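Only one protein chain is missing from this complex, and each of the others stays in its spot.
Note that the chains take the letters A and B in the order they are written out, and that residue 1 is the start of every chain.
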Amino acid sequence: MLLTRKNGDGSRQATRAGRFAAGLSESLARALPTMDRRAFLKRSGVGVGVGIAASQWQLVKKAQAADKPAEASGLKREVRRTVCSHCSVGCAVDAVVENGVWVRQEPVFDSPINLGGHCAKGAALREHGHGEHRLKYPMKLVNGKYQRISWDVALEEISQRLLAVRKDSGPDSVFFVGSSKHNNEQAQLLRKFVSFFGTNNCDHQARICHSTTVAGVANTWGYGAMTNSYNDMSFSKAVMYIGSNAAEAHPVSMVHMMHAKENGCKMIVVDPRFTRTAAKADQYVRIRSGSDIPYLYGMLYHIFKNGWEDKEYIHDRVYGMEAVREEVMKWTPEKVEEACGVPEAEVFKAAQTMALNKPSSVVWCMGQTQHSIGNAIVRASCILQLALGNVGKSGGGTNIFRGHDNVQGATDVGPNPDSLPGYYGLATGAWKHWCTVWGVDYEWVKGRFASQAMMEKSGTTVSRWVDAVLEKNELIDQDNNVRAMVFWGHAPNSQTRGLDMKKALDKLDTLVVIDPYPSATAAMAAMTVDGQELNPNRAVYLLPAATQFETSGSVTASNRSIQWREKVIEPLFESRTDHMIMYQLAEKLGFAKELVAKIKLVPGKGGMLEPEPESMLREINRGTWTIGYTGQTPERLKAHMRNMHKFDVKTLRCKEGKDEETGYDLTGDYFGLPWPCFGTAELKHPGSPNLYDTSRHVMDGGGNFRANFGVERDGVNLLAEDGSHSVGADITTGYPEFDHVLLKKLGWWDDLTEAEKKAAEGKNWKTDLSGGIQRVCLKVHGVHPYGNAKARAVVWNFPDPVPLHREPIFGTRPDLVAKYPTHDDKKAFWRLPTLYKTLQQKNVEAGLAEKFPIILSSGRLVEYEGGGEETRSNPWLAELQQENFVEINPQAAAARGIRNGEYAIVSTPTGARIKVRALVTPRVAPDTAWIPFHFSGWWQGKDMLEFYPEGAAPVVRGEAVNTATTYGYDAVTMMQETKTTICNIEKFTA
Amino acid sequence: MARMKFICDTERCIECNSCATACKNEHEVPWGVNRRRVVTINDGIIGQEKSVSVACMHCSDAPCMAVCPVDCFYRTDEGVVLHNKDACIGCGYCSYACPFGAPQFPSNGTFGLRGKMDKCTFCAGGPEENGSQEEFEKYGRNRLSEGKLPACAEMCSTKALLGGDGDVVADIFRTRVITRGKGSEVWGWGTAYGNKPQQDSVPQELAK
Partner (left out) sequence: QQDAPATAPAAAPQVQSVDILKQDQAERTRAQPGNAAPVWRTVNAGTENYSSLPYREAGVLIQQKVQYPGQDRPVSAGEAWRRFRNGPLLHVGGWLFLAAIAACAALYFIAGPLKIKGPLTGRLIERFTPSERLIHWSVAITFVILMLSGLTMAFGKFVLMPLIGHGLFGWLTYALKTVHNFVGPLFAVSLVCMIVKFARDNLPVMADVKWLLSLGGAIGGKHPHAGRFNGGEKIWFWGGVLAMGVLVTASGFVLDKIVPGLDYTRHLMQLSNVLHLVAASLVMAASLGHIYLGTLGMQGAYRAMRDGYVDDQWAKEHHDLWYDEVVRGDVPRVRSQESAPATAPRTV
């Protein structure tokens, strides 16, 4: 009997052919830069005590094998290193490509970020090489059906229509929704493209993701980004996740948390749902959705009461804590419990854990940002960390987990309605700076816009494009309504108020969707609801874009590390890269020459020209001084990608090492040169692993809070106090940001070279294109070019300078609305009128809370990403979540006679009635329900399959929660309120 | 010779399904066949929830092997329980016998028509020649023969899933248990291997 098989025993040698293939895959195995078994197991053990872990890392050696691909066989086999395109963790992947086909995917154990690990989405990446459910060629909606057209026709017709709209209604009547899926190069190019079209009406996912964070955090201490890194969390002694479900949304980040936990780190999770993340927590705190400020203030109450705040830190580095303290002390434990439902003991315990186990870190994500008071909530979290003195400390910080794979990069340099790349804003100076960098004439660009006023006025946001189309013309803050939409890597089901969106889609003149998976938008535009007629004058075009595996480019992870993706495969089917499409459209629109004035063109798919990614990155390097995107040249990034194993997993630093290929010395660099990586590449700034960290020299990635808000306010000093500065700084107190004047005053001007002097004259650290000012500050004097100031606990330029709790516009607690009402309505806010109090009041008066007694929240499943069209098209993922569902508490379900697994109808005040399966679970409390937002393709119970372009429907379709979500926007950034609305749930009866 | 085993560290597993998907990807496993799956115990119950990734455990005294009417199972000298799809008659008996629900079938079994059984191979292929196309088509990749470990374990997001030499994985696990001071249950080992660093699911007070 065949019970034991010996390796290489006769029976198997005897088996048929397959010799060739066997040899093939064996040499393949050897060619792969992967670990051998022993090494893998060692890596798996990491996190067992710092000492052991560190030594284990050193033990790890790559399986050094003959790196000879078997060319002899005529088979071309390569391994291309790329980065997962789903979330901001930035997991590296090795793609094995045979004769241009992506045949295999291997984990990159060397990556300090993911150690070879993935979540379901990353582990299923290779499906992008199949792309069976993708859009395969350009299509146009003709008589309600999508028909194939050629690229030439498509580009011609689209540009004609856009030019016509531009001519009739002005450039602001076109809205470009860009993408956080674009790499940095494409994102920057798109911002330039939109500018040259002549509008600021552009946006991308960051708006509906972390816009409140970016605004709130940047206004608190300088930069709107995650302060530390996933890896750095392994140094934490306590971590509080508040509004983050990292186990599903940033799964690989959890490995670093687990390492910390195993070394005694305490973990707290504050969330309305008991999530997979909460399951790992030492303490789980259930709060009512939208009540984070009462909870955070509840914690601060105990911190202040017990004197746990870091007084010295606050004195030296924080402005306005007194005012906050006053507000905090009003939040007595009773009021806290009333507002967020958490009893005093729980709040106290969390406060104590965070205060007595330092460094402690706070992690947040969408649970905090997606509220009409998102900007205030995130600032309250910052304040907590400032009070505890945790910011600028390894193991501390605010670990803001960002969303899409390149949402950080797209926020930094991409299509934002209120800023040019690098947060330069839209003022004349900013335009001039970028015009210089782009090599175009400022006056020409100005001439492209309706007026200079429109050129310097922030555009509308993606959360409100629907209103930009539908709102009465006299109420909007631009001449004409938006008439044409270009969805360039963004799904429709991610924006709220689906019923209104359907109306807006129908009213459009032109709709262009440029996406590998444009089908959700396509189906929504093509569907006819209740026998309704489609707008006969509207044209809808679908263009197949290539994915990020079909091009190369850089991508910025949440921790600000930038990684370079190699191209894995050629664009599939008829798809083209986004930058090729931008270039080709620009040709038709008449500004191609300007678009690539300083960019090299190279032959891309089919020999057609496209801008070269390296060249585009260099343009970013040349212009983005504000946030230090200047040091990350393609060469340095590629050297990092080749030498991942030389970076420490906890500190992300390379202790010592050279890139064999180029001889580049990696020593001292932090992995991916996390921005700010100041100065030119020659300066060799190592990147900044943790922001505002005064315990390191600026040339070691150290820093301090940014002086962005002046030097004093009402006679109070805004700069850091004496003695508070980064290690080794020549100035040992606070100082403002640097410009030519300050350099001269300090007598440092002569540290510049002659050439630098010429470039720096009349410039500041952000606009000096030679990088001389930055070099002198950093290298010569050890100071930060952006100054050394205090963080602001009071952000006086925001509607609520001290963060205040306000009830959501659609809520179940009219009693609390009376105490904590929302803002007053706004006119001309991002070009649109925006409702707050009138609507909230109306809702209270209409007694909506009784008709819709359950709080409806939404969020993520690990298997799907964003609108989900891409991941639901991947059968390996789709099988894992085959239907949309609503999480409903057993008690609430019983009261409605709903049983687990049955269909239920979720209705909201918009009139929407969506049909989803009931998942009866104690994950949510009886007053809360939760629906994942990744589904689309059903419309209020009906499958929209017939409206999909042929062959491009995803494997799994379902009801989009955003069909039912309601009105509500953040008072600073126009973030949509997706985490808190109200609903009723009924049993479905056919 | 190493004895290959799996450990799923439930203190780490976050139900991210990477393991399940990695397996699908590496072996081109069709829809409906799940060599590995993730199960959550006490889902949503505060303080009680645990997730476990489960596949064939490659049992020491494998029930599947014992009941197979055509004896299509065999064990490699690394303790991996493999089977021969050419011989398999799709009777389903292995799936009835397996404690872990590992054996899978491409079809639903009406009139006994299930197709050939498929299950986790510990990424060790089947009886065909190592690395051959035929082996790949029937059983997926043979990573062990390439000197690699199971794809699922290699890609586990949190390194909750350990697959490899039983002694080594047990060691890694033990060190973790010692540093964190809890979570000592080695899930499934009692049932699969009969030997137990801490007998898996047998409550501690009963095991004494």
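The criterion applied here is as follows: a contact is a pair of C-beta atoms (placed from the backbone, for glycine too) under 8 Å apart; a residue touches a chain by one contact, two chains touch by 3 or more.
Model, not experiment: these values are computed from the prediction.
Student: Take the complete complex as the reference. Which residues in chain A touch the chain that isn't displayed?
Tutor: Missing-chain contacts on chain A: residues 2, 863, 879-883, 921.
Student: If the missing chain were put back, which residues of chain B would it touch?
Tutor: 10, 17, 32, 34, 37-48, 50, 52, 54, 63, 66-72, 84, 86-93, 95-101, 108-113, 181-185, 187-188, 191, 200-205
What we mean here is this: only the chains that are shown with their structure count from here on.
Student: Which whole number of Å gives the spacing of the CA centres of chain A and chain B?
Tutor: One centre to the other, that is 36 Å.
Student: In the complex formed with chain B, which residues of chain A make contact?
Tutor: 1-7, 11-13, 15-19, 21-26, 28-30, 34-38, 40-41, 43-49, 52, 63, 104-105, 107, 109, 114-127, 247-248, 251-252, 254-255, 258, 261-263, 274, 276-280, 284, 286, 862-863, 875-877, 879-880, 921-924
Student: Which stretch or stretches of chain B touch chain A in the complex?
Tutor: Residues 11-12, 14-22, 24-26, 31-32, 34, 40, 43-47, 49-51, 65, 71, 73-77, 82, 84, 127-136, 141, 145-149, 151, 153-159, 162, 164-165, 168-169, 171-172, 175-176, 178-180.
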